[in-house]
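Excluded from the complex is one protein chain; the other protein chains are retained at their positions.
In this document, chain identifiers A, B and C correspond to the written order of the chains, with residue numbering beginning at 1 in each.
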Amino acid sequence: MIRVGIFGITGYAGYEAARWLERHPAAKVAWAVSEASAGKRLAEVVPGPLDLPLLAAGDADWGAADVVLLGLPHGVAARTVVAARQHGVKVVDLSADLRLRTPEAYAAWYGGAHPAPELLPAPYGLPELNRAALGDAPVIANPGCYPTSVLLGLAPLLEAGLHVPGETIIVNAASGVSGAGRGLKQNLHYVEANENFSPYNIGRTHRHVGEMEQELAGLAGAGVPVVFAPHLLPVQRGILSTIYVRVQPGLDLAALHGRYRERYAAEPFVRVLPVGALPALSHVVHTNRCAIGLTMAQPGLLIITAAIDNLVKGAAGQAIQNMNLMFGLDETAGLS
Amino acid sequence: MIRVGIFGITGYAGYEAARWLERHPAAKVAWAVSEASAGKRLAEVVPGPLDLPLLAAGDADWGAADVVLLGLPHGVAARTVVAARQHGVKVVDLSADLRLRTPEAYAAWYGGAHPAPELLPAPYGLPELNRAALGDAPVIANPGCYPTSVLLGLAPLLEAGLHVPGETIIVNAASGVSGAGRGLKQNLHYVEANENFSPYNIGRTHRHVGEMEQELAGLAGAGVPVVFAPHLLPVQRGILSTIYVRVQPGLDLAALHGRYRERYAAEPFVRVLPVGALPALSHVVHTNRCAIGLTMAQPGLLIITAAIDNLVKGAAGQAIQNMNLMFGLDETAGLS
Amino acid sequence: MIRVGIFGITGYAGYEAARWLERHPAAKVAWAVSEASAGKRLAEVVPGPLDLPLLAAGDADWGAADVVLLGLPHGVAARTVVAARQHGVKVVDLSADLRLRTPEAYAAWYGGAHPAPELLPAPYGLPELNRAALGDAPVIANPGCYPTSVLLGLAPLLEAGLHVPGETIIVNAASGVSGAGRGLKQNLHYVEANENFSPYNIGRTHRHVGEMEQELAGLAGAGVPVVFAPHLLPVQRGILSTIYVRVQPGLDLAALHGRYRERYAAEPFVRVLPVGALPALSHVVHTNRCAIGLTMAQPGLLIITAAIDNLVKGAAGQAIQNMNLMFGLDETAGLS
Partner (left out) sequence: MIRVGIFGITGYAGYEAARWLERHPAAKVAWAVSEASAGKRLAEVVPGPLDLPLLAAGDADWGAADVVLLGLPHGVAARTVVAARQHGVKVVDLSADLRLRTPEAYAAWYGGAHPAPELLPAPYGLPELNRAALGDAPVIANPGCYPTSVLLGLAPLLEAGLHVPGETIIVNAASGVSGAGRGLKQNLHYVEANENFSPYNIGRTHRHVGEMEQELAGLAGAGVPVVFAPHLLPVQRGILSTIYVRVQPGLDLAALHGRYRERYAAEPFVRVLPVGALPALSHVVHTNRCAIGLTMAQPGLLIITAAIDNLVKGAAGQAIQNMNLMFGLDETAGLS
């Protein structure tokens, strides 16, 4: 059994990881850290099904873990990666610290100096697009939730160069409230978030724009400008990205659909819906899957709709998928 | 036009009062206090339809108000009542400070000495049960949300002595999240409250037990023990109380129903549903009404179900109803 | 008092109209038709605050009404307009029957021949854009919900010719479930719609595309192609449209914002938010208002966000606003 340490288990991503690991045939939670609640038990802090003692970070038992999953704020995470590597423990980092390839990009999007630039670049843990780099990696940068949906939605198109180069791609997205984290903020109070729907950080200000553009450039072989408009959605979990992209004139939907089906034919976690069908959160919540739909809005303008569970394929599930790859397990182990 | 000052307008009850006053034909908001956000405008603090400058309590313009509505924490409210009376301004106090008739009762349920015992007893502002005391009152204690539903539900029975004296009445109730206030708490985070349902303070620990028993004793002419189990319900607003009460043997439902219909025949805000119908929140939300249903569970055991909107009949609407009475207006003015 | 007949009162729009008319100082519901539930009372059919006898359409008392509001399916509505006009009764038609100016456009978007082509064109009842045509109109076509948000969002831009002519405008929109009507469908079952978010009829297939393009062309003086992606949102009510539009190079946000503020300065129901603020459903639900925000995503690409309550400004409230204009009342009467 792979022994997993979890940092930040009282956060939504850390907790979700622990829930999935309960079902994993070859891995189990060895210990868990919650800096804010150290000394308590998890069941006292989170009224859910799990229970575990909560350790301070300084009490992490590195010798009792083969890998750690980091559900930590950015900044804190990188320092924990350094500590883990000093003890020879592998890491899947769910924070943003290792997602951007250079300290300059980090400074541009997250502000300030990178806390551990020697860790960069780290392999970007989106297995469907980058599997070859992940099997031997001791440290993996788990992708952001929005970028996961956008990259899986656009990859078959951009890899084949079927988009119009240089044209801005518009990503209109909505995320369930768990994506905003467990910290207390007025707009996350039930009465403010429920029966509401609100755009935030729209344009090019959300930090995930940098991550998306970095990875899209890699897929397309050239820069791809993105305009991104996220919205807070009154559900527990789930992301739907509605993506507007200019495609080569003359491309028809059947050909594009065939390309998508072929590209993801062997992928257990990606489902390209039949022509005419559109993904909904119900296709994917509580699964590690991404569901994708294609619609030709008018000649030359494709709408790609892509749905994931932000806590699973957008965080904890993908982290376990990456962990499976790191340890040579079946990539789907524990994720059905 | 009656000029109304509102204290605590950024809270849910204060804001709701201001919303209803927009529609009032004979009253209008003159100014509003928010101690925490003084100097800002309301629209900056609450993303809703209203906008007003927010004053500090010390800047309240007493000369420009005929009455103040207090949506304040208990303790703070009583001191504000004293200040208002010194300026000859009438008060409807939505806090708990004036609901209990004696300082001893206040100390027992709220802890500590009453901040202004000279104000006690104040008339209890449930017009359907206590209208005669309200017309000339300069200060009215606006009832608690749960007690409003329970008292309206039980009054016709207890006034007629149809219950079994001394038997415990069980009140199982559920309230929308706005009832817990706008302050930030972990259990009110959207992700914790949504898709959840949780009992809290059950038994005889909730502070509204004291208020209910005080008023029920007044109706029955003798003490009526209450066991109370409130639950947090994932909706914006609304209270449903399901009340189990032992009634005199031999009473049949038709007779009881007739009694209720007669008791409330002239009440514009109370609706006794036909036999066989049960109230739901949808009957009452966004109205100042109480809907009541009666079910004979078994001989001698009656179930009364009573629904209100906790922010309207349970708070701001009832406050305006009381204000209307204070100023000799039509009791329903501004409340349709 | 203006006497109002309501057709389709058990539907969400008809019911909402009746609720608002309870508060109207100069109008009241005279009678109400529900073909499916004729002979029952409204409170038996809809568990809400209202009660009225329900008439069959054939029993409509034309002599007892000055105006009728039609919350009817398209096709049925036009025939009812004809009947009303034969009796000299004014009409606000909330259906789609009179929104498109020609029978050809109707056939293209709704299928089949128009049931009463002699009624076309009818004045389009969006007062902020077309007030001059409405005061003397005996029949008004009440706009669609989505088009109301989109037209108010785009009008200041297109009227001034600040967009790039011929470029497709992308409208990504989300509507609360009441927008889908009260009829039973599997995707509207609580368990399917709750905790879900789903695109539908995206591209150029939704019928509101025809209505939007017709009115946008009128504003711009030339055709404006629209791509429209509506989504079903798990809330009771509310529409948020996130609109992506190419604007003239060199335009800055401050100038655009000034233009919007000026255009709507005298409009009681339109609120242009400060630069940097974005509308949410909470700004507008249960009001007849539209809240608009402007964001320059990148040079030349403007994001307009516009929120309304689909049942109020998107249906019943706007119908009452139109009725007020028809009868020379204050346009805001009954709508605060």
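Brief remarks on what is shown
Here, contacts are C-beta pairs under 8 Å (C-beta built on N, C-alpha and C of every residue); 3 or more make two chains touch, one makes a residue touch a chain.
Computed from a prediction, not measured in an experiment: that's the story for all the values here.
Of the candidate positions A:D97, A:E195 or A:E331, contact with the hidden chain is made by A:E195. Screening B:A38, B:I202 or B:A217 for touch with the missing chain picks out B:I202. The omitted chain makes contact with just one of the residues B:P73, B:P103, B:P225 or B:P268: B:P225. Here the missing chain is touched by one residue of B:L54, B:V285 or B:I308, and it is B:V285. Contact with the undisplayed chain is limited, among B:A133, B:A160, B:A217 or B:L301, to B:L301. Although one chain is not shown, part of subunit C still touches it, namely residues 12, 47, 177-178, 182, 184-195, 198, 234-236. For subunit B, the residues in touch with the chain missing from this view are 168, 170, 172, 174, 192, 194-200, 202-204, 225, 227, 229, 231, 233-236, 238, 240, 242, 244, 278-282, 285, 293, 295-298, 301, 303, 305. Even with one chain removed from view, subunit A keeps its contact list with that chain: residues 22-23, 25, 47-49, 195, 280, 282-284, 286-287, 289, 336.
As a convention for this text, only the chains that are shown with their structure count from here on.
Taking each chain's centre as the mean of its C-alpha atoms, the one that lies farthest from the centre of subunit A is B.
Residue numbering at the subunit A/subunit C interface overlaps substantially, since over half of the positions present are found in both copies.
The innermost chain, defined by the distance from its C-alpha mean to the mean of all protein C-alpha atoms, is C.
Note: centroid distance subunit B to subunit C, computed from Cα atoms, is 36 Å.
Chain geometry summary: the mean Cα position of subunit A and that of subunit B are 46 Å apart. Rounded to whole angstrom units, the spacing between the C-alpha centres of subunit A and subunit C is 38.
Listed for subunit A are residues 192, 194-195, 198, 234-236, each touching two or more other chains.
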